[in-house]
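Note that one protein chain of the assembly has been removed; the remaining protein chains are unaltered in position.
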């Protein structure tokens, strides 16, 4: 099965926090999405083992995405060749045009491991001749696939971004994002006003208000942006 | 009369928007504040001439500050020697320890003129021998005064700052800031939800949430920061 | 008459050099363009007075744009209130959605004056009540107009940009750009291989090759970019 | 026993070089300090095994700090999970409010390993449920602890910093810093004028002179700074 | 045998792409060069095993350099202590004054591993007492050697550099660079116009045209540049 885009993040809930509004917006426009979490997020703060996975599955469903949880250990996630190959194989199988990953993370070591891991997986996915690479044989029975773009949503536990590549208006799908995040009662004190949830919404509201919108999510890009022409950009508050 | 600090901004309402919470916090701690607006803000969008000045005076009172409106023309504010001397003379007369001004403004030309103007005024204020400078005689009958620090609050019409020198917790005085801004019915559609007021509050809330607080205002500094020791800094969310 | 976009540059030929391919691409897609040069470019190196204006008119025609030459003096262009008002009036009359101007110029003083001048004109254009502003009466009989976006093409006499907001594929219209530039025989030694023309083409070719294209032109933006969703971006070489 | 702050550095002498003056200033104000070196610094250039450890202990005593040497191998220091857990356990046991570590190091690979290692240890220290993390059991019998601030002194073998978060006036305790460094005769040719010692003092003197002081030490911060109000900042030379 | 400089790169062809013109320029001036590739570049896209090595040897010969291929596995190159020691040993044996390596690479994981690996090798090479370091004995029978400068050519698969430390005019030796690259028919579709080869030449031409030259190669430096006096710098287009 083909997916139009992947979101690869460290833990179940990271994809939602970083870009839940954009995921829902794209899936409602007919794009097929796969969320890949590098671990199952255990142990969770407020629930026994297994609950967070169920919440993650429901959250993905709310956003219209499929979800896959890989088997790295929460808190000990690293950029290693085995996981690079696993993700590369998923890319070759599902042939997404876009991938979203985490960048510039310095607070949580799991987040910090994602960028180089996914950049490597993206690069591996497009290479040929894996049958001739000792240790790389798991890619040998899939065809090379080159994605079109790799983007990075903001990881909201990290310092705020003043400078980003682009923002996406997520005002319409923001209720879905909040609904998805509300599933994670293993993580957030949803009903009592969790400090982190308040930070996340405050950032999305601030980014939105920069454009006169209710909510926006912001993204960086390693490679420069290319457009057909500048009319694809929506209005900013003062130009 | 001595003031402990000046806030110099282009128009009546800029000081409030940029750092109303910090002004109120400092004045409630006993510091004497003078807001200097470079013009009277006429013409205002929603009121006849003169109303904005009255609103500005009430807003300053709410924040516990005195206020002075200079006579540059709104929309045509420039960095010129005459205004440099006027502000320098005020500095020498009132001997503030801190001055707050506007920096990095590119949207509104009036805001863009403030930084070099105030930096020059600060420098002029500390120089001797103005009686020997043709055109600088207006400073000759005042004594040199060297301020301790020049800081720059964020001008919220300009792009967001990801990187700033420091933030001030203004959660307690934020109601005063909102009350002061609500005075400016010549400028904002206060009762119907003005787009700019929403942006301003969204930014202050986001900056606050970065520290687990309700509201914070952020500042840059041209010169580096010096502290007695690092224990003066309050906790951040994850260190 | 309405124009869809303006290009404001210091001299006749700057608009072509900076973004001739993008102008032609937009006009061929039906957008109406007005090039505004702040001066007539006299004296030109290789022709008597008046020739450069004729060349500029032909070059604009090749790109499908109208052209207006203002009356500042080449070499002495400044950001002044009179020219701000002139450009603001043109904005209010022709109501463009996008404006392109020059930024980050340090080599040629005329280029350096453009950014603040046009930012001010854009801001003036959206303000009301000019009849109540002494010196601003020339805007009083036009209606406020707020543009959607202000972008900055690269001024190729200035240092190269490693970091820019976005690029536009101009491979198809590049022959028109070269044809337009070839008109300027008052400026470039077109037939003998002018050093500057070679620099300009080398930059466009390099920017294009970053995306596997023949030619691209690159742009910065003061305000952040907003898009409907990230699928508007075209592929980069390695994602 | 509680410590008020930790300094974690690669080798014995790094803590002194980077922030010896600040350590002494804080301990003389009654704060309890623990210096943690990731290795014992063997082999040293000018002494047999074991001497450097003794020198380090005397240097710490001069600065009023306790000291702990971990067992990584000098020259081969890495960010690994075992050391993350060791440092996290020390944080949970001793509950410091501040931690100082090394950042932006590119010359010495040992220094380069510190930043991500300590950021991870700080994050691990605040997490719950380590009994449910395979491989993380060593933290299970200690309570979570969240530090208030993580700061980074300048590693003086690395390029100079023009931009830093804040400086600390260490003029008064600088003799103690020099006395502590003079202990390291296994490392520096103290009596003949060691090139590195001269660099270290020249940097501290330059940073001090920026504020009209004899000596200052400078620090960066990953998270933004928060203060009660801007009056905590001491005067700069020209504001 | 002494070499005057090393170029250390991930794969056979990287050294040529990044700085083939500079290598040829230096060797023609009598400097002895050694290219060290961290792997043999297998599997290559368009040739059976072993061909790329032969091409690499011929390419080095064209540039006047010797070449050594280390035994890491292409696609899986890492910064590890064993390779650090191998390169450090080569530095101590051949005593180069300059080393060139790869920096700021984010697209290809092999390139990304080079910077910290070579910085560590450079540092190891200057240290004494390796006989007392468990695991470092392979350096014990060579004398310490301190290089003079470590520079980084641009890795052209990565984003363009607007800002670099210096450029080298390679117009005269560019035919040799192209001839060397043309050897790599295992990698590039040389005769049909390979997209990457076109990117590489477009970048070198653009960098050259910034100075009015046919071709230039650009470099960064971790440590600041020191010169006898500023007359060593060649003219720029507009100063």
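When the chains are written out, they are named A, B, C, D and E in that same order, and each has its own residue count from 1.
As a convention for this text, a residue touches a chain if its C-beta (ideal position, glycine included) is under 8 Å from a C-beta of that chain, and two chains touch if they have at least 3 such contacts.
All values derive from a computational prediction rather than experimental measurement.
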Legend entry - Touching partners, among the displayed chains, of the absent chain: B, C, D, E
Inset, instruction - Determine which one of E:122, E:139 or E:181 touches the chain that has been left out. - result: E:122
Legend entry - Candidates D:161, D:188, D:219 or D:233 - the one touching the absent chain: D:161
Inset, instruction - Looking beyond the chains shown, say which of E:3, E:151, E:184 or E:200 touches the absent one. - result: E:151
Inset, instruction - Just name the one of B:9, B:106, B:119 or B:180 that touches the chain not displayed here. - result: B:119
Legend entry - Residue of E:164, E:184, E:200 or E:215 touching the missing chain in the full complex: E:164
Legend entry - Contact set of chain C toward the excluded chain (per top definition): 42-45, 49, 73-76, 106-109, 112, 159-160
Inset, instruction - Just the residue numbers, please: which parts of chain D touch the chain that's not shown? - result: 107-108, 157, 159-163, 195, 198-199, 202-203, 205-210, 212, 237-239
Inset, instruction - By the contact definition given up top, give the residues of chain B that touch the hidden chain. - result: 81, 84, 115-116, 119-120, 123-124, 127-129, 132-136, 222-224
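Rule of thumb we're sticking to: only the chains that are shown with their structure count from here on.
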Inset, instruction - In contact with chain B and with chain E at once: which chains are those? Just list them. - result: A, C, D
Inset, instruction - Over half of the contact pairs shared by residue number: find the pair among B-D, A-B or D-E that meets that against B-C. - result: D-E
Legend entry - Residue-number overlap at the chain A/chain C interface, same or different (half cut): same
Inset, instruction - Could you put a whole-Å number on the gap between the CA centroids of chain A and chain E? - result: 35
Legend entry - Centre distance in Å when chain C and chain D are each reduced to the mean of their C-alpha atoms: 52
Inset, instruction - Mark out which residues of chain E touch at least two other chains, giving numbers and ranges. - result: 107-108, 159-160
Inset, instruction - Take each protein chain as a node, join two nodes whenever their chains touch, and name the resulting shape: line, ring, star, complete or other. - result: other
Legend entry - Pairs of chains, among all present, that meet the touch criterion: A-B, A-C, A-D, A-E, B-C, B-D, C-E, D-E
